[in-house]
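Note that this complex is displayed minus one protein chain, with the remaining chains in position.
So, chain A:
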Amino acid sequence: MRSVFLLQLQRLRREPALVIWMMVMTVGFIFMLGGLGSASTIDVPLYFDASMDEEEQDVLLYQLNESDAFSFSLIEEQDAEKRVALGEIPYAIHATAENYEMLIAADDANHVFIDQYVRQVYVDELRLQQVEQSTEDPRIREEIDQNLSDVPLRLASETVDGEEQGGGIDQRNQALFGMTLFFSIYTIIQSLSKVAEEKRTGTWNRMILSPVRKWQVYLGHLCYAFLIGFLQIVIIFAGFKYLFGYGVGDSFGSIVLAVACYTFAIVALGMLMLGLVKTLEQLNAVVPIVAVSMAMIGGAYWPIELVSNSIILAISKVLPITYAMEALKQIASNNHDFTALAQPLSILLLFGVVCMGIGINLMERKM
């Protein structure tokens, strides 16, 4: 079994193009969908209405820049209008004391988050002003500020409803988790398809004729496919967490655990597919269909929360990617409720065991 496993690694070292390509694609798509740079630096150009005095401007700019997710910088009004019109910058904000306007060049995924955030800042400020006026206590603002910066409260507001504060964190994680899980399906099944390839070229028969047991050969291949898929996902998650500051949660260990369960489920799904197809060509034709539809339905392309169609939701309940997304999002939200995590993970394992059993049986029947 070890020889079979090591041999596959040796073969990968000779021809690593496909795995590398899948990782490049993953990273590319995450950047495209999740945005470049770290979560704290979505740059937003801003200019003030002439009606605002300097103090008002400073206060507002300070308030806006309190978030880690956005960085508001000043720009000249004419400049802003011209550059947005030309599409050189995607958006700019025109701020007045009580309200604001957003100039938008093209459809940019971020503007929704910026809009949401800026509105929140204005609403909060208006409320504070109302409170100030009604209580006539000059220290009320400081007190509230004090309370807001209290750790438990802020933690709660960031985690329970990340959209409001973090701005884009959800979208970034959606892209990171979704794309990584999606592309890993290709890598895993491609690695596993070496079984079919060996059966075709005859090297499989050579091993079967040797003293090595058949289950050892299978196990060698399964371990290899598992390792490649697992490493691909973990490396990408680690890279985006530690290099690009993606907020995937504090517990990387939990992520590794969830990834292991998911990888196992996909390896098993691969075995089932290998058992169902007749030729390697068929497999290559089926993999994209399965991967893409699974990613669409299971919430890897867009959040499953956006789906309301009950049929799609029902189908999503039998797809491993749904549960992996669920588990990862939970970990990312720092929700350390173990039972909440245990459920999707055990479903993944169960799915894996069932597919693996059927898959190996189907494959052996073909002999």
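To be clear about the criterion, a contact is a pair of C-beta atoms (placed from the backbone, for glycine too) under 8 Å apart; a residue touches a chain by one contact, two chains touch by 3 or more; residues count from 1.
We take it that contacts and distances are computed from a predicted model.
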Checklist entry - Of the options "ABC transporter ATP-binding protein", "Electron transfer flavoprotein alpha subunit", "Rieske domain-containing protein" or "Xanthine dehydrogenase family protein subunit M", which is the UniProt protein name for the chain that has been left out of view? => result "ABC transporter ATP-binding protein"
Item to check | Contact partner of the left-out chain, one of A:Gln116, A:Gln129 or A:Thr203 | outcome: A:Thr203
Next on the checklist: Could you pull out which residues of chain A are in touch with the chain that's been left out?
Outcome noted: 3-4, 7, 10-11, 14-15, 201-203, 205-212, 367
